[in-house]
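Only one protein chain is missing; all other protein chains are in place.
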Amino acid sequence: MLEIKDLHVKLADEDREILKGLTLTIPKGEVHAIMGPNGSGKSTLAYVLAGRDGYEVTSGDILWDGESILEMEPEERAAKGVFLAFQYPMEIPGVAGFTFLRTAVNAVRKARGLPELSTPDFMKFVKAKAERLNINTDMLKRPVNVGFSGGEKKRAEILQMEVLEPTLCVLDETDSGLDIDALRIVSDGVNSMRSPERAMLVITHYQRLLNHIVPDRVHVMVDGKIRKSGDASLAKELEKSGYAEYQSKAA
Amino acid sequence: MPAVQETIEQVRKIDVDQYKYGFETKIDTVKAPKGLSEDIVRFISEKKGEPAWMLEWRLEAYRRWVNMTEPTWAKVDYPKIDFNDLYYYAAPKSTEGPKSLDEVDPELLATYEKLGIPLREREVLAGVQGARVAVDAVFDSVSVVTTFKDELKKAGVIFCSMSEAVREHPELIKKYLGSVVPQGDNFYAALNAAVFSDGSFVYVPEGVRCPMELSTYFRINEKQTGQFERTLIIAEKGSYVSYLEGCTAPMRDEHQLHAAVVELIALDDAEIKYSTVQNWYPGDKNGKGGIYNFVTKRGDCRGDRSKISWTQVETGSAITWKYPSCILRGNESRGEFYSIAVSNGWQQVDSGTKMIHLGKNSSSRIISKGIAAGHSQNTYRGLVSAHRKATGARNFTNCDSLLIGDKCGAHTVPYIEAKNNTAHFEHEATTSKISDDTLFYCRQRGLSQEEAVALVVNGFVRDVLQQLPMEFMAETQKLIGISLEGSVG
Partner (left out) sequence: MNVAVLKTKAEQALSEAFSGAAAELPGSSEIRKLRLDAMGRFGALGLPHRRVEEWKYTDLRNLVKEVLPAPAASKGVSVADIEAALGALAGLEAHRVVFVDGRYEPDLSALVANEDVSAASLATLLDNDTSAVELLDVSGRDDDAVLALNTAYAADGSVVDIAPLATLDKPVLLVFVRASETPAFVAVRNVLRVGEGAIATVIEAHVTLPKAARDFQLNAATKVIVGKGAKLGHVKVALEAGGGVHLSNWLTELGPDADYAGFHFTASTGLARNQVAVTFAGEDARIDLSGAFLAREGQHIDTTLVVDHAVPKCVSRELFKGVLEDHARGVFQGKVIVRPDAQKTDGKQMAQVLMLSPDCEFDSKPELEIYADDVVCGHGSTSADIDDDLVFYCRSRGIPEAEARALLIESFIGEALEKVEHEGLRDALGELAHNWLRRIEPARSVA
């Protein structure tokens, strides 16, 4: 279970608070969506969950499986099952996708006390995962994300997610810049990974993605705080009414 | 490739002979005797009624200069200059003593009108453009008039000639003159410090946003005369000023020397924007005559978060030797250099910038566009350096060169020195010609060869053109067209 308790976060080198007492609980087996306007702090939450530098947690806590992850390095969190699908996945020239994923899978397996996979075993493992997602592994022969279209990048993120077998998936604006086919591949991937062992947090600006990934709970985030929570119908409501109501409340 | 061949022919035909500012103004002048010596330095200082400390400063510079040698590292080639065969001071007779616009010799006013520089404030106000620009007009060695002084005074801005500043604001001159470009900085800067005759002085007090564009218009008229102006701009904390200079000279068979010094000082949070449209006489189609433009320009971002931006459009001069630079001393200070250098005929340009990063998180940006045609040589030379303590320094440099014709040369000589690992430097440069395909595409859409070249060239320099004050953009665009082709636009 993910428990975020009264989380206050500011930028490390600026006195600007971005998350202002955010509280959120996601039990395993559930998919929650966070919706909010630009600048509400959605991406900051994603980065803080993954442990990116540049943010300072001034108070509050984040527990995953009952254990605080705030002091953990990003790779420790990954080993604990935290996966962030980036809004803008990084391009890594010169590193083939296979090399990157194999290094990551074996680092995570090592940390989880599992034996490392040999190269042939790894190839088999990845091919099976990719087939399940209907993704062509040819993209893994190219350097990570280099020259990928927006859709290809998102697909590569979903494939990485599938391969690293996380237990907490955070998807940051995964729908931005996707055409309908790419959107389907991404949401099919996410849906197929739904399991009682896994908690998922889908961050999005638009309701569109939630037609494909139907969440158990929807939270409205404005100005660094959850302003309202509800079931999937809340997303539809927001599509009509927008965020104005919450923004005026926040101001 | 017939398309390109035609272009070359065209450009060859329309060479620099159409310089339209090449007329001479007939006017009585007072000159110093030919040559350079301590006595000449004293003569100039006395003519200007300077205090003893100013004379001492000049003599110190002269003594240093005598022991210096001319720099030879630039990619320019010219016969040795006989520094004793020049006049170091020339002034229109009528402008000696105090002056108001009404007392200015009508010949002079006519000259500036012909050059398109309105000096009468009411005319400026009535002007169709509606743009208000205060002008300091420098004719040979002296400033003839400065407009809008009263209005600027109300805002607390001092805008006057250097001569006047030495008399009226000695405390500022003593404090800042030579503090960015010291007397012995280089051969030409030392020469300038010894014999500088006039130039502009700008002081913007704390927190003041200068209410209008300031500009100086330099005109060399007299024969065998060197022009040595000196400009000093001080922007106090949180102030802003935008300044533009323009330059022209008559067509003459001999070469004339122009060795100016510009010093800019920006204190905390201040911003100085300095634009130059340099159109000195470039010489004729055989390379005869033209100005030797040997200029030292340097800005000191002395305060934190200060910003200095140089924009230059260099179309004139037989030889240009000029590197407007920024010393990024303040933390988070910023330096910019935007340059268009067009060379045609037998012109030689060796120009660029230095960005010296000393302050933490200082940043700089260099965009240089060189266009070489005819028999000209066009060199970008630049230095970007980050001191050990300049952590977080950032630079982005882009130098592009365009060649028109196969008798010219375009060269890029960057020096990039990173002395700490948090400095992030990126440099890129390209050299190419206008592609036949592009020209063909334009022509297929109905443009003439000439228009197509102008279109492509204007696209090529657009990033820099946009940095110029609005009022000068259109004119500059035209000037570039004329420098390359004549009647385009």
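So that you can tell them apart, the chains are marked A and B in the order they are listed, and the count of residues begins at 1 in each.
Keep this in mind: a residue touches a chain if its C-beta (ideal position, glycine included) is under 8 Å from a C-beta of that chain, and two chains touch if they have at least 3 such contacts.
These numbers were taken from a predicted model, which means no experiment stands behind them.
J.: Of B:I404, B:L465 or B:L484, which one is in contact with the hidden chain?
T.: Answer from the full complex: B:I404 touches the omitted chain.
J.: Of the listed residues A:V57, A:A107, A:M139 or A:V214, which contacts the missing chain in the full complex?
T.: Answering carefully, the residue with contact to the hidden chain is A:A107.
J.: Just the residue numbers, please: which parts of subunit B touch the chain that's not shown?
T.: Subunit B touches the chain not shown through residues 1, 4, 73, 388, 391, 401, 403-433.
J.: What subunit A residues would touch the chain not displayed?
T.: Counting over the whole complex, subunit A touches the hidden chain at residues 50-53, 73-75, 77-79, 82-84, 86, 89-90, 92-95, 99-100, 103-105, 107-108, 111, 143, 160, 164.
The rule is short, and it goes like this: only the chains that are shown with their structure count from here on.
J.: Using the average of all C-alpha atoms in each chain as its centre, how far is it in Å between subunit A and subunit B?
T.: 54
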